[in-house]
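Handing you a structure now.
One chain of protein is taken out of this complex; the other chains stay put.
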């Protein structure tokens, strides 16, 4: 479904909208406190962005290092091409007779796992990893250690991009995630475990993202959710219109890359933003989400260029580009359109426009274009 | 082709010129700062207070009394303790019964405990964090997960200022629990022992 269609029912629930606005405002306030007075925050972001970028560029090497380290410590690594394969592997690793507990994360949501929270009686658990340190084979979760400490089966699930090269990198990433995301100096609980767990590494479209030089930086994401907290669109619509993948600004750049830009959701998500830039301002690993959205918009349009019958928007935009390519054509168009628009106006305002722009005048007036353009005034003035 | 070969092949294929490389990480962020010890310890107390964790500073010879008072205030009558918790810490007072984790308490016994008393591996001032690594006076991780109240004893010289200092000191091969304030309905209290 298109984002705009999926957003309509969400926008129609004013109580939910107010609740989201309030929660987001509180989150923004906490974040501002957590990064505002912190010395060297920008330097920390620079380091975080570079660590994540380096990870992606050397991903093959770090994954192999991770695999060797995990196995050295008595663990085992499994690879899953997609969600179904990941679920199959996890099923085969868990004992049949006891229910497995689940420590949720974006990745466990992605592959559609559910289960109860772990407790002292758990005998098996699946945990969504926060990070995996390649150098040491360490599993890091930004949660209490309930899922990590019992004498049973432990299966960790991670996206291939969740690897970090070295132990020292945690000193940067843990601070960034905590301050930018939760708005605290450190998340309330972080637990690590090295050795003795099964690790499932998931692709599920990530290598496709990695292959696009203008899109791959989306994989730097450390899942802090700061971009959603500041996004004015997300605050109005909530997570649902973003579809089955991740929500918020990062979802709007990841989902079209993973699922393609042809289907309605993938084709509309890059446009589900005003390009206001609030997300890029807060992202602790400096993902330029607006630039990426613009890049993806280009891909959406390019995918439509080959159609035998061009959509009306394309005709309009090409026509405008052609007109603006020459000042005589431009002025001719300007004069003609202004005259036409003035015919629709009453008392200097246009209350209804036909066609593509009808959506504008559903709730907003447009001023009638004045009789004299700037250039006409300039000519007469000389 | 196995999933491993296929995924690694696609990862490598994303960079036709071989591994991208060429990114150096600018480590210009603050790793340590010249701050007097007293200020570091004070900062730790402030951050804990920000996180709604109760904190008291005591001298070593006041530790047992302070601990008893804090456990009483929480009405913690049965308190789980690691096997190697220094005996001198435990209040020899009526009404508080230590449940020593030796032999290991089973989940049911642990669930009956009102609280747990541990030491820590180190503490981080600027985040108000205590880190446990299962070492001396800390016991296994489960001890701190189940009881609803955790009283953690921190020696002043275990407090480092910054996160990078802490990461540099911690052993990645130990099971680490970073605890910054209360979470999931559990309360956290900290006793800072100033003259060890």
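To keep things simple, chains are lettered A and B as they appear, and every chain counts its residues starting from 1.
One rule holds in what follows: contacts are C-beta pairs under 8 Å (C-beta built on N, C-alpha and C of every residue); 3 or more make two chains touch, one makes a residue touch a chain.
Keep this in mind: contacts and distances are computed from a predicted model.
K.L.:
The chain that is not shown, which UniProt protein name from "Nitrilotriacetate monooxygenase", "Energy-coupling factor transporter ATP-binding protein EcfA2", "Sarcosine oxidase subunit delta" or "Fe-S oxidoreductase" does it carry?
P.N.:
When "Nitrilotriacetate monooxygenase", "Energy-coupling factor transporter ATP-binding protein EcfA2", "Sarcosine oxidase subunit delta" or "Fe-S oxidoreductase" are compared with UniProt, the left-out chain turns out to be "Fe-S oxidoreductase".
K.L.:
Just list which of the chains on display the missing one touches.
P.N.:
A
K.L.:
Could you tell me which of A:211, A:291 or A:344 touches the chain that is not displayed?
P.N.:
Here the residue in touch with the unshown chain is A:291.
K.L.:
Among the options A:127, A:186 or A:278, which residue touches the chain absent from this view?
P.N.:
With A:127, A:186 or A:278 as choices, the missing chain is touched by A:278.
K.L.:
List the residues of chain A that touch the chain left out of this view.
P.N.:
Within chain A, the residues that touch the unshown chain are 3-4, 7-8, 11, 17, 21, 232-233, 236-237, 268, 270-278, 280-281, 291, 294, 296-302, 317-318, 320-321, 323-327, 330, 334, 337-338, 347-351, 356-357, 359-360, 362-375, 377-379.
By our rule, only the chains that are shown with their structure count from here on.
K.L.:
As a quick test, compute the distance in whole Å between the mean CA positions of chain A and chain B.
P.N.:
Between these chains, centre-to-centre, one finds 33 Å.
K.L.:
Touching chain B in the complex: which residues of chain A?
P.N.:
39-40, 43-44, 46-47, 50-51, 53-54, 56-61, 63-64, 73, 78-81, 85, 120-121, 133, 135-136, 138, 144-146, 148-150, 160, 167-172, 174-175, 178, 184-195, 201, 203, 207-208, 210-211, 216
K.L.:
Residues of chain B touching chain A in their complex?
P.N.:
Answer in residue numbers: 2-4, 6-8, 10-15, 19-31, 33, 47, 51, 107, 110-111, 124, 126-129, 140-142, 145-146, 163-164, 166-168, 172-184.
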